[in-house]
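In this view, the complex is presented without one of its protein chains, the others remaining in place.
Up next is subunit A:
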Amino acid sequence: MGDTTAGVIFIAAMVAALAATYRPLGDYLYRVVTRERHYKVERGIYRVIGARPETEQHWAGYARSVLAFSAVSVLLLYGLQRLQHFLPLSLGFPGVDPYVSWNTAVSFVANTNWQAYSGESTMGHLVQTGGLAVQNFVSAAVGMAVAVVLVRGFARKATDRLGNFWVDLVRITVWVLLPIAAVGAVVLVLGGAIQNFGEVTQAVTATGDTQSITGGAVASQEAIKELGTNGGGFFNANSAHPFENPTSWTNFVEVYLILMIPVALPRTFGRIVGDDRQGYAIIAVMGVLALASITAVLGFESLGNGTVPQAVTAAMEGKEVRFGVEDSSLFAAATTLTSTGAVNSFHDSFTSFGGGVLMLNMMFGEVAPGGVGGGLYGMLVLAVIAVFVAGLMVGRTPEYLGKKIGAREIKLASMYFLVTPVLVLVGVATAFLLPSNMDSLQEAGPHGLSELLYAFTSASNNNGSAFGGFGANTPWFNTALGLCMLFGRFIPIILVLALAGSLARQRPVPASAGTLPTHRPLFVGMVVGVTLVLVALTFLPVLALGPLAEGLQ
């Protein structure tokens, strides 16, 4: 079977699987976040954490809760790493370096899972399971909660109440992420992924060397790593490691886990705003962008580039033989189109154009379909901008879902859009100011620039994947990329919550014949166009000197 055929089958099966869960999962999410009654177990949790589930918060209150919760999470995770050697289940590893600890704490709380360390030789069981895995759940839940708040902003009228953060956090974690991750872990164990709390095993290899093999709760962490679009691997090799992702079909399962919630969220959006067609329109925009990107990556990787890849008919460097080009390309596209950042191959070794598309996927702001929650709210912000321009073109004050897009909404949406370009471009530019930073680049010239650009793009968009050769573990990069992750996550969240507040305050305008319908192919095309043009125009100069210059040689 050729790569192309395999790729087509993979894509078709994936689309079918995602389509099958679009409605049931989206509807289930809708019920979880809109249910009036609090279950007993929920009430128990609220009592423990001291939350008052009956009181709904306004946007600023909600934002304060998100920030406070995340700040405490960063501190706890930092402490856990620094004090690892005093705590049980450390596997004998020492306390983690302060720069790495800071970077890792921010990284996991910001749903980025950028890893400046090798998991199997740095983190013990307690940090992996009690720290990192916990953040894999709650950071994902935070993203979904924020997306739900934005959708509530569209759906609610003349109110400043947008829900209760603690209720949303608990419900999403308990009723959505935990059960699906549990099933996913079992499936992965069945597929051969490991799950234990054993000590490091010493093995003698065929050549007579000794090798330290770390075991752990791998399958369970793997499931939530993908499901919550986190991406932080138990092992340094991430999903290329056979303990994490043993076979081609676990690979399919993992890609499916990555995409299932981001793809179902537009359905939840449609349900909450009371118009399923709006959900279909949003998923259509995501789908068009995703399919275009996947096709491009698959095409560039299959065609290869350069003498050796062409001799072996594909660009196989940096890819696992058990996955081949198609499984690797699709995983890479999925992980960068969402905010996952897990890898089953080395993006650094992709063809220059293929790697460029992976970067472009993240530069879109990860909206196709994007991270859990983050993808939906990012896409809705782009839709707001598209509605504004389109609305002017039909001669009416622009409105989306009955809410007018005025100066305040545009200000918030524009600022949202500005955040990641500022972080990426300023980050890359300042990196050049410190000559020693250049030592982190594995290669000189355009490929070196791509490594640097990829790192800042990944951190600022909360992806977490890297161009493998890049030496990120320096104090400067740990700090700078940590800041990018922090700002890239929480500034947009604050802006989105403010936007939700501003939308919820409005009374909806009823639709008339003069209202621009936002569920038709025309509008879908418009949003796709706005996304492409805005991103292309922002990043083209730097992409030209990186992947384009490399590929066009």
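The definition used in the following text is that a residue touches a chain if its C-beta (ideal position, glycine included) is under 8 Å from a C-beta of that chain, and two chains touch if they have at least 3 such contacts; residues count from 1.
Definition applied: contacts and distances are computed from a predicted model.
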UniProt protein name of the chain not shown, from "Potassium-transporting ATPase ATP-binding subunit", "ABC transporter permease subunit", "Urease accessory protein UreG" or "Spore gernimation protein XA": "Potassium-transporting ATPase ATP-binding subunit"
Sole residue of A:Leu76, A:Val134, A:Leu291 or A:Met415 that reaches the chain not shown, by the stated touch rule: A:Met415
Hidden partner chain, touching residue among A:Gly44, A:Pro179, A:Gly198 or A:Gly529: A:Gly529
Residue, one of A:Leu449, A:Ala466, A:Leu486 or A:Val528, that touches the chain absent here: A:Leu449
Subunit A, residues in touch with the chain not shown (by the definition above): 385, 388-398, 402, 405-407, 409-411, 414-415, 417-418, 421-422, 425-426, 428-429, 432-433, 444-446, 449, 507-510, 512-517, 520, 522-523, 526, 529, 533-534, 536-542, 544-545, 548-549, 551-553
